[in-house]
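Working notes, beginning with the structure itself.
Partial complex: the chains shown occupy the same locations as in the complete assembly.
Order of writing sets the labels: A and B. Residues in every chain begin at 1.
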Amino acid sequence: MDKDIKAKQVAERLLSQDPMSQWLGISILDVKEGYCKLQMTLRTEMMNGFNITHGGVLFSFADSALAFSCNNRNNFSVAQDTSINFLKQSKAGDVIIAESREVHNGRSTGLYLITLSNLQGDQIALFKGTCFRTGKPLFEDMQ
Amino acid sequence: MDKDIKAKQVAERLLSQDPMSQWLGISILDVKEGYCKLQMTLRTEMMNGFNITHGGVLFSFADSALAFSCNNRNNFSVAQDTSINFLKQSKAGDVIIAESREVHNGRSTGLYLITLSNLQGDQIALFKGTCFRTGKPLFEDMQ
């Protein structure tokens, strides 16, 4: 099977069984090996006490992008060390895009940079994530 | 007014108008100036595609703890640079505690370390957050 087609199948299957990503309303725009591009729309219930997006919602979106990119070779990998910088405010109704790029694909770890941006192209946040690779298949029937 | 009583009032008011923290089901256990201790219970809808807690839920909980501790002098402060390390898995049904301690309280920034642990005392995650202080009151009627 083409590796990018397999990557897309892994990501779609992961999303289909991920309640939190479904609550966020994530849809997959594109998947390649070690890469993904996702979209979601911010809702009122995702705001914080300052009436701007709760940082945890943006982190959650980026963390799902990490999962869908770092796992899509079907090598079960878990987030270990992650950070996020908040650059620009967003609010309910905004559509945001997450794009995850692989910086390093090691045997036991991987490093990813994920940018969150709005439809005007403004960068909202920058996420950096290290994952630990277990070496086990994520979906045994897809090896 | 006693500074810790004021801190508690600011934190409670912030929570009362914070939809995402309410969705998480956060309750406040303790608040002091620059400090807070919170509790929440993990639900099935907060799990990820591996049937363990979505990292974004843990980050969200810690990020609320950051907000409730770094803002509770009523100096409006926003998260800027944050990181989280995931140390132990958790699952639906687990009760988790967040404790936020102030490492540095500067004029324009603050630094906080927040530990997440379960009721058995195992540390689940370590969150580090830098906030930027605007110097403006969060609640104008509480100055």
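Here is the rule we go by: a residue touches a chain if its C-beta (ideal position, glycine included) is under 8 Å from a C-beta of that chain, and two chains touch if they have at least 3 such contacts.
A quick note: this is a predicted structure, and the numbers were derived from the prediction, not measured.
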Task = Count all the copies in this homomeric complex, not only the 2 that are shown.
result = 4
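Everything that follows uses one rule, which is that only the chains that are shown with their structure count from here on.
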Note = Between chain A and chain B, the Cα-mean centres are separated in Å by 23
Ask   = How about chain A: which of its residues touch chain B in the complex?
value = 13-21, 23-24, 44-51, 54-57, 59-64, 67, 76, 78-86
